[in-house]
Each structure stands twice: as structure tokens, then as C-alpha cells.
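Every protein chain except one is present and positioned as in the full complex.
After this line comes chain A, so read on.
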Amino acid sequence: MSRNGFLPLGDRMSGGNPPGVPAFLSTAAAAVVALLRRVGLWGRGLVIAAPYLWLFLFFLVPFLIVFRISFSDAVIAQPPYSDIVQLLEDTDLEQWKLQITLNLSTYLRLLTDDLYIYAYLSSLKMAAVSTLLCLLLGYPMAYAIARAKPSMRGPLMMLIILPFWTSFLIRVYAWIGILKANGVLANMLGAVGLVDSNWELLYSDVAVYIGITYSYLPFMILPLYATLEKLDPVLLEAAADLGCKPWEAFLKVTLPLSLPGIVAGSLLVFIPAVGEFVIPELLGGPDTLMIGRVLWNEFFSNRDWPVASAVAIALLLFLVVPIMVFQYVQARQQDGEERR
């Protein structure tokens, strides 16, 4: 492999032996390609396989690891959990046994210990409220952008996406400065005499709502905008023509037709918000209970990896349902568009 180190792959595999490449190497490469072709993993198949491979490596494998840990015992060791699979040698009978021990008590604890149930419920509530806030704020914004002059839509969408150019963490920190005692907000409200300057929103559930709503608003606006922009304004004229006042036309035409956007946006906000850790950690109060925090504490403070894993698995199960709803709605929407 001397001068030809950078020879394109295709050349190396084509026909004769390029100088400097050992014969067995090119034969092996050709065999591999032939094999991949045979199983349909070449060309288009390869492109389709790539994301599956990605998901397999970075989602399914970690998931299985976590799933396994959730059934083990917590031990003080490195790693801090027992192995659920053990190979036992029975010297008397000269037998080998593969023993799998599943510790179900962690899951039982999730169901019986109030802490976890509260944490889940509280997370769901916080995520749901934040999603609703995002929807209430995002819908008018998306609507206004979709109805703006076409030349203005690009710049306006740019403004929505612009915050992503700054680190998420820095933006959340910025909210600390705004919400803290003697912070920007307190001073502004203090100046008009509404509150005294020691008043603060920081370290409360309200601060977490503000943080989540602020951070996830673009995820609500983007799909909403996409559906609202496609909405043909002539449909609203037709509704008006048939006797609808503008708000009736909104309820009967715009709203139902933007439902896919509402569902998509809500799930895009709700799903990550349930497991949110950074925002409640930085902006929340000591009693802001969210499952992300519990998870973190189990992992890093208690070093109880099995419980932490079980919490993570349960969270996933919670979220699988809305994700499936999302998939279903999306598939139906695409189906409808294809036939249109």
C-alpha cells in the first residue's frame, strides 16, 4: 500500500490488481462487496441501512445495556451493579450452568415509592403545561409568519431559529440573570412599584415553565408554520362565503387543518420536556420534582445504577405512547398528501 494509498475504493476493487496492493486484499474486498450485494446492502440498500445501523448502535444497544442494568443488584464495586448473567461451575456434577438473575425489586420500588410516582406525575404535568404554553404562544406566531408577505417569511423564521446559534446552556443561564432577586425582571417590576426588589421568580416551578417554554418554543413553531403555510387562504374565503365569521372560519377550517402541526409540535415539545434535566436543575426550586433530576440523583448521588436504569426505562415506556401517536398521525398525513 505505498503510493496508491489514496486510490479510490472503486478502482481498487475493479478487475486487475493495482500495483502495490497485495492480491489477497483486493480479492477479499471484492468478496465483501459481492456479499453485501447479495444481501442487498449495496447502493440504495446501503443508504437505507445506514440510519438503521446508527439507531442500532446508538439507541438500541445502549437501551439494551440500560435494560440489563435495571434488572441487576446495586453493589459497591466498579461498575456499581452486579452481573445478571453468571456462568456457574458445579464441580461435583461436572456441570456448567448459565444463570440469569433478574432483580425485579427495582421496578417494584418504582411502583411503590411515592417519590418516583410523584416525580413522573410532576414531570408529565410540567411538560404538559409547558407544551400548552408553547402552543398558545407558538400558534399565533406561526400563524402571523405564515400570513406575512412571502418575502418576510424567511427573515421571520430566521429570527425563530436564531437562538439555536447560542448554546442552550448559556441561554438558560441568561434566564437566571433575568429571574433572580435584583435581576432584570425584578428591577423592572420594582421600578414601577409592583414588587420589591427582593422578589424573585428563580428557583420555582414558574421559572421552570418559563425556561422550558422559552427553550422549546421553536420546536412548536416550526411544524405549525409548515402546516399553516400550506393552508390555502381561498379555503377561508370559501368559509366566509358560506357564512362564517372570521373566528368561525378559524375554528372550522384553519384549526382542523393545522391539527397535524399541532400534534407534531406538541410532541416535539412534550417528549423532551418530560425528561428535561438542565432547566429544572438550573431554574427550579428545591422542591421542583422532575424525573430527569431523580434520574440524575440516582445515577450520580446515590450511585444506584439499577434504580436509575429502571427509571429511565419507565420514562421511555411513558414516552413511547405519544411517539406512536405522532408516528400514526404523520403517516396518515403523508398518506393523505400523496393521494391529493
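By our rule, contacts are C-beta pairs under 8 Å (C-beta built on N, C-alpha and C of every residue); 3 or more make two chains touch, one makes a residue touch a chain; residues count from 1.
Just so we're on the same page, contacts and distances are computed from a predicted model.
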{"item": "Identity of the absent chain, which is to be given by its UniProt protein name, from \"ABC transmembrane type-1 domain-containing protein\", \"Short-chain dehydrogenase\", \"Cell division topological specificity factor\" or \"Spermidine/putrescine import ATP-binding protein PotA\"", "value": "\"Spermidine/putrescine import ATP-binding protein PotA\""}
{"item": "Contact with the hidden chain (one of A:A226, A:A240 or A:L282)", "value": "A:A240"}
{"item": "Option from A:V253, A:V294 or A:A314 whose C-beta touches the chain left out", "value": "A:V253"}
{"item": "Contact footprint on chain A, counting only the chain that is left out", "value": "232, 234-235, 237-245, 248, 252-253, 256-257, 336, 339-340"}
